[in-house]
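Shown here: the complex without one of its protein chains, the others still in place.
Take a look at chain A:
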Amino acid sequence: MSNSEEFTKTADLLLEITTLLMISGANTERINLSIERFSSILNIDTHSWINQKTIIMTLTDKSSQKTITKVQNLPHHALNFLTISEISKASWTATHENWSLDEIKAEIERIKNLGRYPKIVVLVAVSLAVAGFCNIFKGDYLNMLVAFISAFIALLVSQQAHKLKYNMYVRIFLASLTASLVASLGVVFNIGTNPETALATSILFLVPGVALINSFTDLLESNILNGIVRFVVGTMTVLAIATGLFVAMYIFSINK
């Protein structure tokens, strides 16, 4: 690496990759591995402190021994496994083909612009998943229909709240409240054999699965701080879900 401008560009690129991985829902060990791979291609030494909202990174140029330290704030998290997969693949191809800085930059730019599934596909898939949960917890096909409709409306509310940039926990509370209110109608009018099952499963799509799994993965790999942060995020989310359910059950005075 010859000049300091290119060195700054390298630092920005590594920060960008780390940011993308963190907000897409990769665990800390995976992020560290990716940084390590890209660093060795670019002939630099990287040490970093990665957190939910901030990354601090110090890079040392192996040839000139110059160092640079940068701090970056992260945008909102939005799970995206396609990004994780593509960055992982890019890191391997880059190692094998010995990519230059610009080639890596172009690939990351491409990955950033990859699309998501259309909203309607997500709506149907998630509602079907909830219907599936209802079946697993011994609901019949009428209960599954109630669960499907509840989840569908709740996800619509959640997407709308997301568009209006509501606080994440407020959004989850609103979604949970909507799902439970709709599913409570099933209990009130006694639809199907197990209407309570539809009520209990209609909100399961909100459960913070990735946060909770990554939390324990991080704890297992001694990334204690990130593990705790993720567990607290997961707990807060569950609290928001349960509060929505509690309010709906209180309104319809449903006692289990």
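Keep this in mind: a contact is a pair of C-beta atoms (placed from the backbone, for glycine too) under 8 Å apart; a residue touches a chain by one contact, two chains touch by 3 or more; residues count from 1.
Here is the rule we go by: contacts and distances are computed from a predicted model.
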Protein that the absent chain corresponds to, by UniProt name, given "Phosphate ABC transporter ATP-binding protein, PhoT family", "D-proline reductase (Dithiol) PrdD", "Peptide/nickel transport system permease protein" or "Threonine/serine exporter": "Threonine/serine exporter"
Sole residue of A:W49, A:W92 or A:F189 that reaches the chain not shown, by the stated touch rule: A:W92
Identified contact with the non-displayed chain, of A:A11, A:V146 or A:A200: A:A200
Missing-chain contacts mapped onto chain A: 25-27, 29-30, 33, 79-86, 88-89, 92, 116-117, 121-122, 125-133, 135-137, 200-201, 203-205, 207, 209-210, 212-213, 215-217, 220, 238-239, 241-243, 245-246
